[in-house]
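All protein chains but one are shown at their positions in the complex.
Order of writing sets the labels: A, B and C. Residues in every chain begin at 1.
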Amino acid sequence: MSNGIPRSKSRARSLFSTAALVASVALVLTGCSGGLGGSTDGGASAGADGEPIKLGMIAPFSGSESAFGDYMKNGAQLAVDEINKAGGVNGSQLELLTEDGACDPTTAVSAANKLVTAGVKGSVGGYCSGATLPTLPVFNDAGVVMIIPAANSNQLPAQGLDNVFLINGTGTQQAAAAVKYAQKMGATKLAVVDDNTDYSKDLAVSFTQQSKDAGLDVVLTESVNAGEKDYSANVNNVVKAMPDFVYWTGYYQEGGLITRQLRDAGYAGTILVGDGSVDKKFAEIAGAGYTDNVFATFTQTPDMLKGAEAWVASYKDQFGDEPGPYSTQSYDAVRVMAEGFKQAGSTDTKAVIDALMAIDGFQLFSGPLKFTPEHTLSSGGFAILSISEDGTFKLEDDLQG
Amino acid sequence: MSEKTEESEKTEGRQVALPGSTDAPTAVPLPPKGDLLLSVKDMHVQFGGVKAVDGLSFDVHEGEIISVIGPNGAGKTSAFNCITGFYRPSKGSVLFAGRNLTRMRPSNITKLGMARTFQNVRLFKDMSVLENVKTAMHSRLKENVLDTLLHTPRYHRAERQCTLDAQGWLDFVGFGGDEEHLVTQLPYGEQRRVEIARALATKPRLLLLDEPGAGLNHSEKQALIALIRKIRELGVGIVLIEHDMGLVMEVSERIVVLNYGKEIADGTPHQIKNDPKVIEAYLGAEDDD
Amino acid sequence: MASLFGSRDRIDDLLTAPAPFVKRPEQNKGLLHPQRFMNMFGLIVFIAAMVLPFISATPYIISILTSALIYVMLAMGLNVVVGYAGLLDLGYVAFFAVGAYTSGILSTRLGWSVFETIPVVLLACVAAGIIIGGPTLRLRTDYLAIVTLGFGEIVRLTANNLAITGGPSGIHGIRTFSFFGWSFADGATLFGIDFNSKVLFYYFVLIVAGGLAVIGAARLGKGKLGRAWKSVRDDEDAAEAMGINTYRVKLSAYIIGAIWGGLAGVLMGSHLTAVSPTSFEFLYSALVLMAVVLGGMGSTPGVIIGALFISLAPELLRDFADWRYLIFGVLMVITMIFRPKGVWPANAMLPWLHRRSPMRSAAERDESDEAVVVTVPEPPEERRP
Partner (left out) sequence: MTQLIWNGLFVGSFYALVAIGYSMVYGIIKLLNFAHGDVYMLGSFTGFLLLGSVSGLLGTWSLPVLLLVLLLSMLFTGTIGVIIEKVAYRPLRSSPRLAVLITAVGMSFVLEYGIRQIFGPSPRVFPVRLAGDPIFFLDARITLPQIVLMVIAAALMYFLQRYVMKSREGRAMRSIALDTQASLLMGVNVNKVISRTFFIGSALAGAAGVMAGAYYGSIDFLMGFIIGLKAFTAAVIGGIGNLYGAMLGGLVLGLLESFGTNWLGGQWRDVFAFACLIAFLSFKPTGLLGERVSERM
């Protein structure tokens, strides 16, 4: 009894803590392979026969954005399976490794390091721009080429890293399509609503800027807080500003609610939503009768292309669910990456980057691919969609001419 | 150990312990009545509509032992809390060492030289006995954050002295347990002692003891009386709230009696014992109970 | 009268502490003394951590250990606030954010190196500690909890809404550490080993910074200020009665916590090269608090274990994919049920360690013959003031 605590308890306590320590040290020590001080295993053994080429994908599988993780993963997996069935790339099979980035920078960086450690040759993930940005240097240092399917903040190409490619249209391109449509509709008073996250805000800012340049009056920019249910206060602000055109730049979960609440509050004008809201669930959440005069900016959807029914069918067949936002982009990301490997004839970073830059006319869902010097799509391929009876989005206006 | 105390010798203040002495500290003999220490003048304390203290006045001199007694709910503890700055008097003043205490933080009052104990022992329960006493030396410890962070020689010196002083006070109050123990592991009587040691470690001129005898058995009470006298011999003034009349009568030089917040008597134990108002208050109070 | 007491705040001491006269057993020598043992143990862990990358580690392991060390720093800082001073803080990441953003903005806008930003970060953190603590520390614990939570959210939302903080996408391209024209990005060859990875440099920086954070917080906890914090935690009134200005002491805990959190923020910002508001959500305040409580409030080894658990468990559970947060939650509940005071509570000692041999035999305390053990005290009849 001479120390601070009763003896019997303290023994159990110390045993436990010692065990915990030993366990944690053991956990750290095992699963490690080779010291770090020496060298990183550059491009060795890449694509050797029998060894699959590993592709990494960081997407949100936990947290508030986790709904999108599976869409992306499934889309990519579909492409990997197709390519493997067709004989793989340069004689090797592809293998998809997914890691949770949780839309959190720290988690995403850990995930990136994990993928690098696992020896991925390409990254086909990246959803939240905020969490994707800090992974760029990690992949860049390791010489991993990134084809980012979803994240599209203007900050990404602005980093000027040559291993980073974006195959989602950028905010600027999407905003241009939205403004074009607003003009076409003859709207004069615009309101833009974002959800205060990086992607949405980026798009909203671009939209506001371009609207002003086009001589349109943006009467209100409103931000909502993602993850809530009641947006009546925000909706009230919108209605009071009396716009004739509202652009929602966030995701479908809130988008459906806001559309419904806008209509309930008496707003009758056009509602345009961004690509994050293009999901069958959007109409479901908004409810029947709430999707008239609602349109979306989106790169073309599967059902607008020939053979897309087959794609949707095989997606459904394999995963038992409809494809969602960024399923197509993730699918395309894998295909573009494979094409890059194929053209380069290896997985060598420099060669793949050159090969990707040389691609011209490779068919994506969003149209033929040609990268700009900034490594973004030369044309966003944005079109205007409307919502059909069953809640699916269909092509309304391709904005050509 | 003894050589360390030489550093602690100071020219100021009364020397209570001779270096290396293994006996209780001694004190310079006091004049019969020291200087005026505390002067409570017409103090009122009010909570909402309840008058907890309703006009209390008394003086305490150095080296004097005064008891404040009264039936339950007479406002004794409220008066204590008011003197030590935990409550603010609604009227009247408290002068200590020539200063008005009424708008002062309790900690500043303590720094002026007034220490207290609490009615139900309030030690720092997740700290060891030694740490409890060391805590009381907070405001005197010459150790700043950088010293602590860098473990400078000054830090080591201050901590060593602080520990010695704390041990000295523990020995002084006759603490007989293990000073490394958490205070909650001590028997009640020892906790009382630690609390007094802790109060003394703030180096007070005036010590306020709130029912120090509560929960003690007979022999412990005898030891307490001895301890109170020993503290008085150091020149410290003592104000005591106590229910045990035997203890009060034995130790006090003067007694102030409160009833329903009002001061009904102030005198020597002998005068109080024979004061009809006091007798009535106590008998009456028993009726009420 | 006035002349007798002088005019300073403190009047001259009447008393001098008596010298202790009861003989106390000698302190234990060598490693049996708990403090020395723990110091030695800490040193061994530190060396092991330093050597680890040379033996066996991948960039992934190094990266998650680096994040874990940031958590250790944060938890040590929060331990000062929650563990020592007993102030429930649900918005601790606010300080983390202040540090990360201050450093990030100075680094990206003015081109300062991370080292140069540190003095400004310290000032910003002290200011943040005072701003957040100043008006709120008078509140009772539960109200303090919501107020700190509110401040945490205010800081995050403000960062999210302002242009200077980069809005929702935050700040990117924070410079790495550099000295005299050489930066971590350049790599180096030491002792014939090629250090080409920034990851590794940050790991070493964090080992050192984390080590200093642990030692600093532990030392503060044992010193004068630490005793004052603990006294405020245990009984605020009694602390005040001991001459401790409880308000100032609480504020100091806040400021120290803010500094620790802010410095951790600087390191996180430069480790990730990016700062964004999503890193400062309420969840992370809750996680750091969990690290402290799970490990053992006020206990240095406990808090370290807690921080490592909180940061490494989700990583180690990655293979469980979708299940990992479920498992994490279950683990938390189970740990607390079996170890309610934390994995390694404060005041706990390993059983084979003693500060000194058992204290005071009966013979040694013959002076205190009255030391009869008392039975149960009467319940106090009046409430505390």
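To be clear about the criterion, a residue touches a chain if its C-beta (ideal position, glycine included) is under 8 Å from a C-beta of that chain, and two chains touch if they have at least 3 such contacts.
Quick caveat: nothing in here was measured; it's all calculated off a predicted structure.
S.K.: Can you pull out the displayed chains that the omitted chain is in contact with?
M.R.: Spelled out, the missing chain touches these shown chains: A, C.
S.K.: Looking at the full complex, which residue from A:Asn225, A:Gln363 or A:Ser388 touches the chain that isn't shown here?
M.R.: Going through A:Asn225, A:Gln363 or A:Ser388 one by one, A:Asn225 is the residue touching the chain not shown.
S.K.: Among C:Phe37, C:Tyr247 or C:Phe282, single out the residue that touches the unshown chain.
M.R.: C:Phe282
S.K.: May I ask which residue of A:Lys281, A:Arg335 or A:His375 touches the chain that does not appear here?
M.R.: Going through A:Lys281, A:Arg335 or A:His375 one by one, A:Lys281 is the residue touching the chain not shown.
S.K.: Which listed residue (C:Ile146, C:Ile215 or C:Leu316) would be found touching the missing chain in the intact complex?
M.R.: Missing-chain contact among the listed residues: C:Ile146.
S.K.: Which residue numbers on subunit A touch the omitted chain?
M.R.: Interface with the chain not displayed, on the subunit A side: 61-64, 66-67, 69-70, 196, 221-225, 227-230, 232-234, 236-237, 253, 256-257, 260, 264-266, 281, 284-285, 287, 324.
S.K.: I need the residue numbers on subunit C that touch the omitted chain, in ascending order.
M.R.: 82, 88, 135-136, 138-140, 142-143, 145-147, 149-151, 153-154, 157-158, 160-161, 282, 286, 289-290, 293-294, 297, 322-323, 325-326, 328-333, 336-337, 340-342
Convention: only the chains that are shown with their structure count from here on.
S.K.: Find the two chains joined by the most C-beta pairs in contact, please.
M.R.: Greatest count of contact pairs is found between chains B-C.
S.K.: If you average all the Cα positions, which chain's own average lands nearest?
M.R.: Most central by this criterion: C.
S.K.: Using only Cα atoms to place each chain's centre, name the chain farthest from subunit A.
M.R.: Taking each chain's C-alpha mean as its centre, the farthest from subunit A is B.
S.K.: Taking the mean of the C-alpha atoms as each chain's centre, how many Å separate subunit B from subunit C?
M.R.: 36
S.K.: Going by the contact rule already set, what residues in subunit C reach two or more other chains?
M.R.: 347, 355, 358-359
S.K.: Name the residues of subunit B that each touch 2 or more other chains.
M.R.: Only 178, 180, 182 qualify.
S.K.: Show which residues of subunit C lie in contact with subunit B when the two form their complex.
M.R.: Residues 1-2, 4-5, 9-22, 24, 216, 219-220, 222-228, 230-231, 233-235, 237-246, 252, 298, 346-347, 355-356, 358-360, 365, 367-368, 370-378, 380-382, 384-385 of subunit C touch subunit B in their complex.
S.K.: Touching residues of subunit C toward subunit A in the complex: what are they?
M.R.: 34, 48, 52-65, 67, 160-161, 167-170, 172-173, 193-200, 268, 271-279, 301-302, 305, 308-309, 312, 314-316, 318, 321-322, 324-325, 339, 343-345, 347-351, 353-355, 357-359
S.K.: Can you check the complex and tell me which residues of subunit A touch subunit C?
M.R.: Answer in residue numbers: 2-5, 7, 10-11, 13-14, 16-17, 20-21, 24-25, 27-29, 31-40, 61-62, 99-100, 103-107, 109-110, 113-114, 116-118, 128-131, 133-134, 137-138, 141-142, 153, 155, 159, 196-198, 200-202, 223.
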